[in-house]
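With one protein chain withheld, the remaining protein chains of the complex are depicted in position.
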Amino acid sequence: MVKTFNDVSTKTYWKIWSLLLLITLVMMLIDTAALARTLLVSLLLVGMLAKASLIAAYFMHLRFEKLSLVGIVTAGIFFTAAALFFLIAPDGVWILKSAVK
Amino acid sequence: MATAHVLEHTHTAGSFLGRYIFSQDHKVIGIQYFLTAMVMALVAGFLAIMMRLQLAFPNETWPLLEKLFPLGMEGGVMKPEFYLSLVTMHGTLMVFFVISFALVSGFGNFLIPLQIGARDMAYPFLNMLSYWTIVPACLLMIASFFVEGGAAAAGWTAYPPLSAVQNAVPGSGWGQTLWLLAMALFIVSFTMGGLNYVATILTHRTQGMSMMRLPLTIWTMFIAAILALLAFPALTAAAIMLLFDRHFGTSFFLPSGLYIGEQVLPHQGGTPLLWQHLFWFLGHPEVYVLLLPALGLTLDIIPAFTRKPVFGYRVTVTSLLVIAVLSLIVWGHHMFVSGMNPYLGEFFSIGTLLITLPSAAIGLNLIASLWGGSVRLTTPMLFALGVIALFGTGGLGGIFLGNAVSDVYLHDSYFVVGHFHFMIGGVTLFGIFAGTYYWFPKMFGRMMSERLGKIHFWLSLASFYGMFLGMHFLGLAGAPRRYYSFTQFSFLEPVVSLQLIVTISSFVFAAAQVIFLLNFFYSLKKGSKADKNPWNATTLEWTADSPPPHGNWNGEVPRVYRWPYEYSLPDAPQDFTPQTTPPAEAKVTM
Amino acid sequence: MNQHSAVRRDLGGLEFSREQAAFRSTIGIWMFLTTVTMLFAAFTSSYIIRRASADWQEIVPPPILWLNTLVLIGSSSSLVLAQRGLRRSHAVSFRTYLVLSCLLGIGFLIGQIVCWVQLSRQGIFLPTNPHSSFFYILTGLHGLHLLGGVMALVYGTMKTWSADSVRMDHLFRVSSIYWHFMAGLWLYILFVLFVL
Partner (left out) sequence: MEEAQRTVGRQSVTGMLLALVMAAVPLVAILYATHTRLPFVASQHGSGIDSMINYTLITVGVVFIVAHLIFAYFIWRFSRQDRVTSRLASTKAEWRWTLIPVIVMILIAEGGVLVIGMPVWRELYGTAESDNVVTVEVTAEQFAWNVRYPGKDGIFGQTAPARIELPVNPLGVDPTDPNANDDLYLGPELKLPVNKPARILLRSKDVLHSFFLPHQRIKQDAVPGMVIEVRFVPTEIGEFEIACTELCGLGHYKMRGVLTVMPQEEFHRWYTESTDLYFPGE
C-alpha cells in the first residue's frame, strides 16, 4: 500500500526538521574546524545530499508523487546539469595552465 | 473546476481587441507569431541582401541606402563596422526572431491543440503573455540600428571581449546592450512557450491519443520544447554575467591586462572561453530546436501526398530522442580551435559524429517514405521534398565540421556558412513553406495558389543551391567568414568571382519570396474556399472546421482510435482513415 | 465535456487518474523549476571555471547568513504544517502557519538585504573580486525568485478567506513545491559559495 500524504504525522515533520537543523549545525561546525579541505568538501557534500534528499522526499512530498515522472524529470535535469558541469570543468584547469604568467 | 473555467474563458469571443490583439486563443497567437516572423524575415532578408551587395561589389556606392542608414552608409559606401552589424543582426534575427517564431511558436501554437485534440493550450494566459513579451524584444532589436554606434556587431554569437568592451567595436555600445536585453526577453518568452507545450502535450491529449499515436509534428515540438527549457537558461546566465561585465565592472569574461582603446582595462582574471561554453550550450541545442519541428512538419506532410504511412515511425521517434540527448553534450564542436582543452576536443568530435547516426536514420526514413507510394507533387509536397534534399546536403557537410581535424582548416570559413544555411536557413525555411502551403487552408479557410506556389518553389530551390552550395567551395578555398571584403589577400583572389554567383542567386531567392508573400496575401482574400479536409489527411486538425472556431470543435472533442498515418488501409472505404474512425469501420493497425 | 473528466490515459506507461488540472499545474511548476535548476547549474559551472583563476579571493560569509538560513528553513517547515492543516480542513492552523511562513519568507529577504548592507560596509561590492560578484549575483537572483514566491504566498493567504478549497489546493500544491525548492536552492547556493 502506498503511503499518502495524510498518513505522515506532525511528529515526522518535526523529526525531519530537527534533523535538518542538526545537519546545518554540524555543517557550520565543520566549516569552522580546521579540517583538510578535501575531507571537508566530501563531508559537506554528503551532508548536502542528505539534506537535499530529505527536503525533496518530505517537504516537497516527492515521495507521494508519481515516482516515474519524478524520476524522468530529475534524471533529465541531472544529466543535463552534469553534462554542462563536467564538460566545462576540464577547461578550468586548462585555462589556468595556459594563463599568461 | 479550474479547466472548465479556462474553457469558458476562451469560448467568449469578446471585442476586437480581445479576439485579435490580446487573444488567448492558441490559433490567433500562432498566427500572430507567424505574421511577426514574416515581418522580421523581411528585415533580416533585407540585411542579407545588403551584405551580398557589399560582398559582390566591394567598390560600389549605394546612395539610396545612404538615405536609410545615413551613418552606416556614409557617402553611400558601406562601413566595415556597419557590415558587421548587418551580419550580426541578420544572424540573430533569422535564428531567433524568424525561424523560432514561425516554426516553433507559430506552427507549434497553431497545431499542438488541434492535433492532440485539445480545446486550447494548457495555460492560455501564459501563451498570450509569451507573445506580448517578444513584441518589445523585436522593437528593441530593430531600434538598435538607430542608436549611437549602431547595432550589435560582435556576431550572433556575441563573443566577448568584443561584445563586452565598449571601445572594441562601435556596435559594442548601446547596440550590444539592447541586443542582450532583447535576447533576455526572447528567452523569457520562449520559456513560457516551452512550459506550455510540455504541459499541453502531456495533459491535454484527447481520449485514445496515446504518445505513440501522436503525429510526428507533436513529437518534435515536444522534444524541442524540452530541449529549449534545458538549454536556454545557460544563455540567461551568460547574458546576466555579460551585462555585469559591461556595466558594473565585474570580470567574468574579461581577463587581466586587456589593452583596448590605448588603455589597460581594470578587469582581472576572467576568461572569454567561458562565454563560448555557455553560449554554445544553448546555441547547439537551439539549432535542433529549429531543425526537429521542420522535420516533424515534413514527416506529417509526406504521407498525405504519398498516400502511405511514413516509414519507420518508431525508429524516427527513437532517433529524435537520441538526437535530443546527444545534442546536449556536443556543443564544443564550435570550439575546436578556440583554445579549449584538446582532450575535450576529441570528446566533442566523437560525440558530434555520433549524432550523424540517428540523423542519417531519419534521412533514410524520409527517403524511404516515398517507396511504393503514389507521390503527388503539390506545392507543400515539393517543399517537403526540398527539405529532404537540403537536410541531406547540409548534414553531410556537418560531417566535415564535426571532425575536429578537418575543422581546423574549415572553422569559421564559408564552408561553415554554407553548412548552416542549408540546415538552419534551408531545412527550416523550406519546412515553414511546406507547412504554410499545407495548413494555410486550416488557418484561413482558403487555398493558396498552386501555380504561384510552384513558381515560388522552383525559383527558391534553384537559387538556394546557387547561394549556398557554392559557399562550401568558397570555404574549401579558405575564405573566412565575417569578412567585409575579400580584396586584401591574394590567396582569396579565386574566391571573388564566386561571390557574384552567390549574390545574383540571393536576388533571385529574394524575388521568389516576394512571390510567396503575394500569394499569401492574395489567397487570404481571394483564394478558393477550402473545406474541412482539402488534402484528405488523417490527423485530427482536419476534423475541425476551416478555420476552426473558438474551442476548435463544435460539440465534443473527437476521440482517437488509431495512429495518424492510416493511409491506403486495405479494405477501408477510402484511401485515408482519419484517426477518429472507430475500429468498427476500419481495422486498427497501431 | 468528457475530455475534462478524470480520464485514465497512458503516458509512457504511467497512469494518471488524478484531476487533470492539478497534474497540469504540477507539470508546469516542475518544468519551470527545471529551467531554474539549469540557470543555477550554468552559474555553478561558471563558478568552477572562474575559481581556477589566480585572482580568486574568498570573502567571509557574514554570520547573519546562517540566521537567514534557519529562517528560510523555518518558513519551509511552517508551510508544510499549513498544508497539512489544509488537508485536514483545519482552518485555524492552516492560516496561522501560512501567515507565519509568509512572515518568515519576508524576514529572510530582509535578512539578505541586511547581509548585503553589512558586506558593503566592509567595502565588499559587486566588482570587488570574483567571489563577491558571484555572491551578489547568486543571492540576488535567488532573492528575486524568492520574491516571486513570497508574492504568490501572500496572494494565496489573502485568498484563503474567499476562494473555494479545490482552487486553494492547487495554488498550495504549486506554491509550496516552489517554496521548498527555493529553500533547497538556497542551501545549494550556500554550498557552492562557501564550501565548494
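Should a chain be cited, it is by its letter among A, B and C, assigned in written order, with residues numbered from 1 in that chain.
Everything below uses one rule, namely that a contact is a pair of C-beta atoms (placed from the backbone, for glycine too) under 8 Å apart; a residue touches a chain by one contact, two chains touch by 3 or more.
Everything quoted here is computed from the prediction, not taken from an experiment.
S.K.: For the unseen chain, which displayed partners does it touch in the full complex?
M.R.: A, B
S.K.: Specify the residue from the set B:A361, B:A512, B:A544 or B:A586 that touches the hidden chain.
M.R.: Selected residue, touching the omitted chain: B:A361.
S.K.: Of B:I49, B:L181, B:V287 or B:A477, which one is in contact with the hidden chain?
M.R.: B:A477
S.K.: Could you tell me which of B:L385, B:M443 or B:A586 touches the chain that is not displayed?
M.R.: Final answer for the missing-chain contact: B:L385.
S.K.: Among B:I21, B:L68 or B:V375, which one touches the chain that has been omitted from the display?
M.R.: B:V375
S.K.: Just the residue numbers, please: which parts of chain A touch the chain that's not shown?
M.R.: These residues touch the chain not displayed: 95, 98-101.
S.K.: Suppose we count only contacts with the excluded chain; which residues of chain B make the list?
M.R.: The list for chain B reads 79-81, 84, 153-155, 159, 161-162, 165, 168-170, 255-260, 262, 264, 269-273, 305-309, 311-312, 314-315, 337-339, 342, 345-346, 349-350, 353-354, 356-357, 360-361, 363-365, 367-368, 370-378, 382, 385, 388-389, 392-393, 396, 399-400, 402-406, 408-413, 447, 450, 454, 461-462, 465, 469-470, 472-473, 476-478, 480-486, 488-491, 494, 528, 534-536, 567-570, 575, 589.
The criterion applied here is as follows: only the chains that are shown with their structure count from here on.
S.K.: Averaging over Cα atoms per chain, report the distance between chain B and chain C in Å.
M.R.: Chain B and chain C have C-alpha centres separated by 34 Å.
S.K.: Using the average of all C-alpha atoms in each chain as its centre, how far is it in Å between chain A and chain C?
M.R.: 15
S.K.: When the C-alpha atoms of chain A and chain B are each averaged to a single point, how far apart are the two points in Å?
M.R.: About 37 Å separates the centre of chain A from that of chain B.
S.K.: Of all residues in chain C, which are in touch with two or more distinct other chains?
M.R.: Residues 12, 16, 34, 38, 41-42, 45-46, 49, 53-54 of chain C each touch two or more of the other chains.
S.K.: So which bits of chain A are touching at least two other chains?
M.R.: Within chain A, residues 76-77, 80, 84, 88, 91, 93, 95, 99 contact more than one other chain.
S.K.: Could you list, by residue number, the parts of chain C that touch chain B in their complex?
M.R.: So the residues of chain C touching chain B come out as 1-4, 7, 9-12, 16, 19-21, 23-24, 27-28, 31-32, 34-36, 38-39, 41-43, 45-46, 49-50, 53-56, 126-127, 130, 133, 137, 141, 166-167, 170.
S.K.: Spell out the part of chain A that touches chain B in their complex, as residue ranges.
M.R.: 76-77, 79-80, 83-84, 87-88, 90-91, 93-95, 98-100
S.K.: What does chain C use to touch chain A in their complex?
M.R.: Residues 12-14, 16, 26, 30, 34, 37-38, 41-42, 44-46, 48-49, 51-54, 66, 69-70, 73, 76-77, 80-81, 84, 87-88, 176-177, 180-181, 183-184, 187-188, 191, 194-196 of chain C touch chain A in their complex.
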